[in-house]
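Here the complex is missing one protein chain, while the rest keep their positions.
First chain written, first letter: the chains are A, B, C, D and E, and each begins at residue 1.
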Amino acid sequence: MNKLRGGGEKVFKRALFVGRFQPFHYGHLHAVRTILEEAEELVIVVGSAQMSHEPDNPFTAGERIEMIQRALDAAGVDRRRYMLIPIPDAPAHRVWVSQVESQTPKFDIVYTNQPLTRRLLMEAGYEVRGIRLHKRGQYEATEIRRRILAGEDWRVLVPEEVYRFLKEIDGEGRIRDLAKTDTVNNRRR
Amino acid sequence: MNKLRGGGEKVFKRALFVGRFQPFHYGHLHAVRTILEEAEELVIVVGSAQMSHEPDNPFTAGERIEMIQRALDAAGVDRRRYMLIPIPDAPAHRVWVSQVESQTPKFDIVYTNQPLTRRLLMEAGYEVRGIRLHKRGQYEATEIRRRILAGEDWRVLVPEEVYRFLKEIDGEGRIRDLAKTDTVNNRRR
Amino acid sequence: MNKLRGGGEKVFKRALFVGRFQPFHYGHLHAVRTILEEAEELVIVVGSAQMSHEPDNPFTAGERIEMIQRALDAAGVDRRRYMLIPIPDAPAHRVWVSQVESQTPKFDIVYTNQPLTRRLLMEAGYEVRGIRLHKRGQYEATEIRRRILAGEDWRVLVPEEVYRFLKEIDGEGRIRDLAKTDTVNNRRR
Amino acid sequence: MNKLRGGGEKVFKRALFVGRFQPFHYGHLHAVRTILEEAEELVIVVGSAQMSHEPDNPFTAGERIEMIQRALDAAGVDRRRYMLIPIPDAPAHRVWVSQVESQTPKFDIVYTNQPLTRRLLMEAGYEVRGIRLHKRGQYEATEIRRRILAGEDWRVLVPEEVYRFLKEIDGEGRIRDLAKTDTVNNRRR
Amino acid sequence: MNKLRGGGEKVFKRALFVGRFQPFHYGHLHAVRTILEEAEELVIVVGSAQMSHEPDNPFTAGERIEMIQRALDAAGVDRRRYMLIPIPDAPAHRVWVSQVESQTPKFDIVYTNQPLTRRLLMEAGYEVRGIRLHKRGQYEATEIRRRILAGEDWRVLVPEEVYRFLKEIDGEGRIRDLAKTDTVNNRRR
Partner (left out) sequence: MNKLRGGGEKVFKRALFVGRFQPFHYGHLHAVRTILEEAEELVIVVGSAQMSHEPDNPFTAGERIEMIQRALDAAGVDRRRYMLIPIPDAPAHRVWVSQVESQTPKFDIVYTNQPLTRRLLMEAGYEVRGIRLHKRGQYEATEIRRRILAGEDWRVLVPEEVYRFLKEIDGEGRIRDLAKTDTVNNRRR
């Protein structure tokens, strides 16, 4: 089974990586690779899983799972070393940690750069590490959504498989539609 | 039953018209009339039905149903050709469509100008049409609430029955109260 | 508008009639007629509106609304004198009354034979009346669902339009499927 | 402050006592006294707080809080040594503990005889103790509700103040109403 | 029991005071004292009880209950004259009042300066009074959280026990962490 672990002795048995992946980009891919150097297995938590069709959360959890798996396949990241778990937001932040614990296999380290996630997990007693970012400011989901809206080039910021998947599901069209507002009825429903 | 159908052959059997109606105004009335030229029956979805007592959503679904029915009665729109169905927001946009489907009789066309509603229903396979607006910019719920707050004339923007109903329930007082903030405790509860 | 009121002076302005209508049967039809002798208008609350696809709650609120309207049309009950409002169960019984109040126009009388509904509305200060039942024991939704499962004749218990509607949507098939259990996996999901 | 602590050195600083108190009876009173011999302060968790108007959960959390405080006042239990906190059921058992933790001050011991409550709190690392029961089988909420329904004497099973409070709010009438079923419409709504 | 009532004849039997107490400060303490001059007993509703770990709602209801009780103990406010009840936000404003009623003992007066709370309770028929504020603008939770973030002195704005409690639970650290945003992943989860 040593091969499954990606070679070498790992510091952690199972890591948790929490993100929204709206969409999955090169920064995320880099993070997955880095974590898999330190941990045998990785649980990728697709957070805010109930969210979709919002300007900041355009894609469903299922679409995000599909784009991540395609991107990791193409990047040669072995499917045997990670799993993808959708986790909806909790009705209260304080119970979010136990909601995560109840939906995932046991983990011994968490990677995140998000301050609230870090704080909640630290207060619950977990070891939490930041992720060294790669070309920060560029590889950001916010920047990608902005470029799509502005009609600028965003293809360079995401793995090719993510680009193709978003083309398949007309992700650009969806992001543009969600950004429109109608002044007569300026909220949905 | 032809008489119920308002005379003439209609293109659609049952249309859905989605709005929040906070409050119902002449633009909405015009839309109802236009849709009833094309469809035999109309389901008016009173959206965000759980919302009330908020600056942008001051009235309960029951109050909105009452004001719409009074306005349509006064305008001579036949009650036999429409029904009013309150639908609360869904916990996730992606399940909103099936929530609507489960609470309404079958429909074959949707009218809305709201981009998200249009996108969700189109992705679910429905035909969606926009509504040609009448004096857009003026007949808008946002503008009406703004005028009420500013103490400007808003009576001209809504059917007389809506004006009287809002007087009856002290709708102006409620909108003004909801706009106040208290700096010591600047959120409710 | 006197004609709309069905002739004669009415005791109440707007009555509420609460039921689940799984399915709508002759007992319900009789109740609607009786209430419309005493009240000018009727709000028919389609309760447990979120429920469907359960042995005791097979039909969606939308399907129930459609079957009720068809049955009342065929029975000559004027659409202008009632409206159909779906109301989901409340997270707590104690707040159910204010949920109903917020989703319906103002009412001054409630008709129900259900003890909890009666108690909740009475504790909230409403006048509540029972409904004199017609051939009780036979015109019951439970009996109808039992006959469907047993393959016995149930057509005589419901208005013809309800029978046809349930045929259209394969209501018998659904009720039979929902009654099956699979011992390997004896709960859904 | 020693006097507030009820005299003597206590083993625990703050105990949690979890119950539904439908209604509060002599067994509960005895438990409160016993716990206050071992702990300086007591948090009485009024569980299933959202429940009321059900045969097994007839009283609201507010009514339960009021009856408990009156009974403890009459029994001479010092208000300064306990607090009453309503806690609704959690959407999932696994997050119930963190919901309790988030709504109560820190506690160092839990008293309960309920197996699930004990298991959940033990799995979360808390020390949990059972309560030595006093005339078990008699001082039980189920037995009290049964006697009320049967018209038998139940006054001897509850503190006099609970009896009077339930008379005030017509608790017997409510329990009897909730036990009735109507065969035409045998579920509420 | 006259002593418990704090001496003198009171106008009201039981008052409700609604706040979020994020954190509890001298303005709140002053309000509690003022209300206890007019009412025999006080129910302090710790509102938005499900909220915590947000920039505007950093502390859990349990932490708020603990800090309020410590502050009132130190200020000599008798525990026998008030109780602390956490109440989560309601899914709809219109049902919030009945949610409060179901979780608290009966009350005959409400004190609040918050316009929405006042409006909802007034529409439900309660008498609602404002609180004369003491050094308004300074004793505000918003100002305290701002000073903590800015590293300015906030100790003077809260009772000493609140200051110490927040030091114990690293409240300053939590507020500062929650204010950070991470541009790569700028929402939690």
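Throughout what follows, a residue touches a chain if its C-beta (ideal position, glycine included) is under 8 Å from a C-beta of that chain, and two chains touch if they have at least 3 such contacts.
None of the values given here were measured: they were computed from a predicted structure.
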| item | value |
| --- | --- |
| In the full complex, displayed partners of the excluded chain | A, B, C, D |
| Contact residue for the chain not shown (choose from C:Gln22, C:Thr60, C:Ser98 or C:Thr112) | C:Thr60 |
| Absent-chain interface as seen on chain C, which is shown | 50-54, 60, 88, 174, 177-178, 180-189 |
| Interface with the unshown chain - residue positions in chain A | 49-50, 52, 60-63, 65-66, 69, 78-80, 83-86, 88, 101-106 |
| Where the unshown chain meets chain B, residue by residue | 90-92, 94-95, 97-99, 101-102 |
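Assume only the chains that are shown with their structure count from here on.
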| item | value |
| --- | --- |
| Chain D and chain A - chains in contact with each | E |
| Set of chains whose contacts include both chain E and chain B | A, C |
| Chain pair repeating A-D, as identified from B-E, A-B or C-E when over half of the contact pairs by residue number coincide | C-E |
| Chain whose mean Cα position lies farthest from chain E | C |
| Sites on chain C at which at least two other chains make contact | 91-92, 94, 101-102 |
| Chain-level touch network, classified as line, ring, star, complete or other | other |
| Interchain contacts (touch definition) - all pairs | A-B, A-D, A-E, B-C, B-E, C-D, C-E, D-E |
